[in-house]
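Only one protein chain is missing; all other protein chains are in place.
Order of writing sets the labels: A and B. Residues in every chain begin at 1.
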Amino acid sequence: MTTENAPVSMYRTTEGMGVWEHKGKVAAVGIGHSPTTRRWDGTAENTMGANSIFALRQAIEDAGVNPADIDGLVLDPVTTTGAHWPEGQDIPMDVVNAYNQTDDPLDGIAKLSAEWILKNMPELTNVKFTMYGMGCMSHAIVVAAQAVGEGRTHTCLVLKSWHNLEGRYNQAGISATDTVPGTFAVSPGRTLWGAPGSYGTALQFAEYCRKYGKSHDMMAPFMANSRRNGLMFPEGYWAQHRPEQLTAEDYVNARWIAKPANLFDNDIPIMVSGAYLFTTAERAKDMKQKPVYILNHASSRGSQRSILPTLDEVEKETAETGRKIYEGAGITPADLSFENMYDGFALFHQFHLEGLRFRGMQNGDALDFYQTDISIEGPNPVLPSGGNIGSGRSRFWMHTDCIQQIQGRAGARAITGVKPEIGVSGGPMPMGGNFTVWSATPD
Amino acid sequence: MVKQGVVPDELTKPHFDAANEGRLEMQNCSACNRLQNPPMPTCSQCKSADNLEWKVMSGKGKIYNYGVVYDCPVRLLQEDQPFNLVVITLDDDPGIQMYSHLPGTPVDDVPVGAAVEVIFEETANGQKVPEWRVVA
Partner (left out) sequence: MAILISFDIDGTLEVGDPPGVLTMELVRKTQKSGILVGSCSDRPISGQRAIWEKHGIAYDFAVSKHQLPDVKAKFEADVYYHIGDREDLDRQYALAAGFEFFWPDEAVSEPWLNRDADPK
C-alpha cells in the first residue's frame, strides 16, 4: 500500500467556503497516549514506534471497537522538528530487527510510515485507507476528519508521534558544520545568522509590546496557568516526571534564549505518541465514549512577504483564520466555551487568541486578559490543556483536552466556570496551521 | 564574530558573487516588478521562473526589529553570545527584510527605526555576506 500526502483539496484554506459540508457528521470516539519520556533510551521496547503502537491500541480500546473494524489510518510521518539521526551514526539493527521492518531502517525510530504501523499491528486487518497529514497532529486531524466526511474511511485512527535523541535540539547537523549551502544561509528560520527556533516569535512579540505598550512580565500569569493545567494532565511530561509548578518568580527570572523569549517560553522536547479514533456521527451514537463532533476544520496558508512575518502579517492572518473557523462551523466567537490554541512558543498564543476574538478581545488585548481570571474555574478558561508549556512538546495536548473536556473526562482539569460545549484547537504557527472546532452536539 | 562559511548554490550564486564584489543584489521579477528575499526558483507572486533577474540595491535600509540571541544553535557563533540579531528592511522596498548582527552596535542597545548601510563581511571560508551598520 502506498501512502500519499493529503492533497491540497482536503484543507479548507479560504474564506467564503460556507459551512463545512460534513459539519457534525464526524466524531472523535477514542483517545490514546503513550507514556512520556525525555529522550529515547536506545531500547527496542521504548522506540517511537513502540510508543505509537501503544497509543493506537489505547485509542482502540478507549473507543471499544474491534480492531478489524478500523479501515483507515492518518498520521504524520515526520516525528521530530530538531532531533535528527546523526549522519553516519550506526543504526542499531537489533532494535530495527525487533520489529517488522520496512525499507528504511530508521522507520519506527526517527520517522514513521503507515506501512511500518500496519506491519507491526497485525490486528489492523482491514485498513484500506492510509494518508499522511504532514506537519503535526493538527494536520492529521483535519485530514482524517475530511476523509471520514468524504467517506474515504469510516473508522479511522489518527496518530502523531515524537522521538527525541541525545543532545540538544537543533544543535547537530547543519548547526555544527563549518560551511552551509547558500540557500540555507539566506533562508528564513534557522540561518547563517544563528537564529534560535523562538527568534521569529520573539520578534513579533517585541513588536507587539512596542505597539501596544505591553511587557514580557505580563506573560507570567499565562505561564503559571498553563503549568498548573499541565500538572493536572496525567498523560503529560511534567505531571509524570517533574510535578513542579512554575511561579511568576520562576518565569521572570529565567534566562533569555532569544530575548524577549526566555527559557520557559520554549516548550521542552519529549518522546510521546498520541492517537484518536474518528468515525461517523451515525456510528458514534452508541459507542463506549460520548462522541465529540467536529463542526469544522480550517487551515491557514498565509505566508510572509520576506524572511520573517511582521506583526501586521500575523494579525491579518490570525483574524482571517478566526473568521474561517467560525464560518465553517456556523458559529460566532460568543459560542466558544473555551480555546486550546497552540502554545509551542508561549509568546504567540496571544496572536491565536486575538485572531479568535476570544471573549471579544481585539488586537493588543490578550496580555491584559492574562491578568484576569483565565483559570479552568473561571468564566474565561484560556488553554485549559496547559498546552506544550504545561505538558511538553506534543502539539496534541490541546486536541485531547478539547475532546476530554466535552466528554467530561478531563478529571482535575475539568472546566467548571463555563459549560464546555464548543472548543477550538490547532496550530502550530499563527502563519500556517490547521484548526478544528469540537462540539458536544452535531449542530 | 565569524559566521559559518557559505558555499553558494545555483539559486544564490548571483547574490553571493555580488557580495564578494561589494554589491547588494536581490532577486527581482521583472514581470511583476517585485523583489523577493529569500531568493526562490520562481516568483512568489506570478509563480513564473521566466522573468527572474538580479537587481542592484541602494545599500540603504532601516532597522525594523531585533532580538538578542543568548542561546544560539550554531556552534561557531556560541562563543560570541549574547549578540544582536536584527531584521533590516531595504529602503528600495520596505517589504524586503535581511538579517544582520549589526556590527558595531552594543548588545541590546539597538535603535529600532534607525538608518543603516550595507557592508560586506567575510565568513569562515572567505565568502562575503551583506552585513549592516548604523549610519552615524
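We adopt the following convention: a contact is a pair of C-beta atoms (placed from the backbone, for glycine too) under 8 Å apart; a residue touches a chain by one contact, two chains touch by 3 or more.
Just so we're clear, the structure is a prediction, and the values are computed from it rather than from any experiment.
Participant: Considering the complete complex, identify which of A:V78, A:I174 or A:A254 is in touch with the unshown chain.
Facilitator: Considering all chains, including the one not shown, the answer is A:A254.
Participant: Return the single residue from A:T125, A:Q245, A:T332 or A:T441 that touches the missing chain.
Facilitator: Hidden-chain contact among the options goes to A:Q245.
Participant: Residue-wise, where is chain B in contact with the chain that is not depicted?
Facilitator: So the residues of chain B touching the unseen chain are 70-71, 78-79, 81.
Participant: For chain A, enumerate the residues touching the unshown chain of the complex.
Facilitator: Residues 38, 241-242, 244-247, 249-250, 253-256, 263-264 of chain A touch the chain that is not shown.
As a working rule, only the chains that are shown with their structure count from here on.
Participant: Just how far, in Å, is the C-alpha centre of chain B from the one of chain A?
Facilitator: Computed value for the inter-centroid distance: 33 Å.
Participant: Within their complex, state which residues of chain B touch chain A.
Facilitator: Residues in contact with chain A: 3-9, 11-13, 15-16, 36-39, 44, 64-77, 82-83, 85, 87, 95-101, 108, 112, 123-125, 129.
Participant: Which of the residues in chain A come into contact with chain B in the complex?
Facilitator: Result: residues 168-171, 175-183, 185-188, 190-197, 199, 202-203, 206-207, 210, 255-261, 303, 305-308, 310 of chain A touch chain B.
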